[in-house]
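Report on one structure; see the data block that follows.
One protein chain omitted, others in place.
Showing chain A:
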Amino acid sequence: MKSLMDPCCQRCAHRPETPCREYLRCRTEGPLCHDDEQCRKARLERIEAVEGATPAQRPMQNLIHESRRWRLLLCAGTGCIASGGAPVVAALREVVEERGMSNQVAIVLTGCHGFCEQGPIVVVEPGNTFYRRVSAADVRDIVDTHLIGGQKVDRLLYRLPGGEAVASYPEIPFYARQHRIVLANCGHINPEDLGEYLARQGYRGFLKALAMERAAVIAEVKRSGLRGRGGAGFLTGQKWEFTADAPGEEKYIVCNADEGDPGAFMDRSVLEGDPHAVLEGMLVAGYAIGAREGYIYVRAEYPLAIRRLRTAIAQAEACGLLGENILASGFSFRVYVKAGAGAFVCGEETALLTSIEGNRGMPRVRPPYPAVKGLWSKPTNINNVETLANIPHILRRGADWYAAMGVGRSKGSKVFALTGKVNNTGLVEVPMGLSLREIIFAIGGGIQGGKAFKAVQIGGPSGGCLPESLLDTPVDYESLLEAGAMVGSGGLVVMDESTCMVDIARYFLNFTQQESCGKCAPCREGTKRMLEIVTRITEGEGRLEDLEALEKLAAVIKDTSLCGLGQSAPNPVLTTLRYFRDEYEAHIHDQRCPAGRCAALLTYRIDADKCRGCTLCARRCPVGCITGKPREAYAIDETRCIKCGACLECCKFGAVIRR
């Protein structure tokens, strides 16, 4: 028996076409149809080899798989691959081979650990040692010093701001305060191995659902208080109920994996790191609602996610967890992957459905809601990736367990993509209701380069920018809405003093204006006008009445747009106007950009007294507009300067002055 998915012996009768009812339990609890100590032991060993990865649950030392002493987890997520992960994998395989340790070391390629900033990441088990920024050259040290010599490689360990090294994964502050449910498997299992998912209690939620009445499954999800993680926060159980109650035999489940929000990448990590969790969520939803087919609509920009999903679907089909008569229950379900074609608006549910049907991804008026009239005019339930990935946990551990987390009407945990000018960027999963301050400072480790915090942008183009005075706002659906922002997809972009808020408003308007599908005038024309006004302000041509016009336009666009894209498009402008009005006023009245960002309002020159003629700025200048003689003062030709600020950043003597 090589994998958990293999039959234990001749007596195993399970085939996808003639499924065994006890198949899943059999794989994780040992054979149930025959009594064989040999088969049972082999199964448990396979499970322990994977399960041991949960540090808190079991002390690994007792459970190391006999033949493999070490388990090396290498992140194969997009982030770590981009940071140079592939050569590390290759080098590790080579060194392990060279040392003749192939049968002692299991090299496991996992999904994203979420701490992309520190990639490529290598975790050594047992002991949960976390090595960061590992290069191919470091691999020999890990094998020789750690695996053979029993000493940790100090220089590769994560360091606290004070310089103290932290060896163990769960003790790193970034992880210590998180509460990982959806991300629990990401980085700990091989996403391309169904056996590993099963060993971590995978498909147990679905198993439980199958034993329940359909209505009871929906009631359980309702009771958990889970709300849509795609942004709008509608009660998931209720949505399921609507679709289940809608008349019609043919129904569909759609997984919205069109993560187009700039600054959010949690769906990508879940799809890449734990694709079976999404499939399991879809299976549960399909069973509860009475659907026989499911679609996953994924962004074409996520090739790795698409590949892993297809692998997961093929594996589940091969052992009868997808397809006809699943586990002899009479329930049949198939899942198809649809690659998007690059349109932000396709994240909106009605637009997404039209796109699957092969049309331009334009939204339509609701009602009728997709629950009644969706894909090919049949009742359709659409859930976001993260929502679906929560479902297996809710079924397995119960609604009460889930509802005990969070605050008020926001239950459970939420994954945030923490990015921008913060020290620890990455994916953060926390119980709902934690304050922004805790997320940004305790988990995120504060602002880069010791600069001052200015704002945090939440929820992408639909969200808003919150100032320092609101840092103690609990992160939940209601509180954020009240502050003028939105949980949205869960992007948290931290901005420091060098970010101009008017420029940020312009950035988001430019985005929504470009991505507007053009079907309705308020969104198509309104955002265009707003962009024109804000652009004018950033160029120092703003007028006093502009702010009023912006507010008026924003109100109309919010009220009259057809879909969520337009209705929320003015949010970034409205929140920046609400909390950073002084910056707009400085641009309009004084033609000055307080953050020193808006290029049209800046001039660069060199202070001749301070310049030592080191030539660095002249070499860095991308347009070659800085001239002079070495060891004499240099000068900037303002007519040719593109105001990129490269000279300011590289000058060691503080001679470049920006105004």
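We take it that contacts are C-beta pairs under 8 Å (C-beta built on N, C-alpha and C of every residue); 3 or more make two chains touch, one makes a residue touch a chain; residues count from 1.
Just so it is clear, contacts and distances are computed from a predicted model.
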"Segregation and condensation protein B", "NAD-reducing hydrogenase HoxS subunit delta", "Proton-translocating NADH-ubiquinone oxidoreductase, chain e" or "Chemotaxis protein methyltransferase CheR" - which is the UniProt name of the missing chain: "Proton-translocating NADH-ubiquinone oxidoreductase, chain e"
Which of A:D6, A:D36, A:E301 or A:E585 contacts the chain that the document leaves out: A:E301
Listed residues A:N381, A:S410, A:T425 or A:S462, member touching the removed chain: A:T425
Contacting the left-out chain in the complete assembly, out of A:D261, A:E348, A:E429 or A:E583: A:D261
Selected from A:G491, A:G526 or A:G542 as touching the chain missing from the view: A:G491
Candidate in contact with the missing chain, chosen from A:S355, A:T387 or A:S413: A:S355
Missing-partner contacts on chain A, residue numbers: 78-79, 81-83, 115-117, 119, 259-265, 268, 298-303, 306-307, 310, 337-344, 355-362, 376, 417, 419-421, 425-426, 457, 460, 491, 493, 495, 499, 504, 507-508, 511, 514-515, 517, 620, 622-623, 642, 644-646
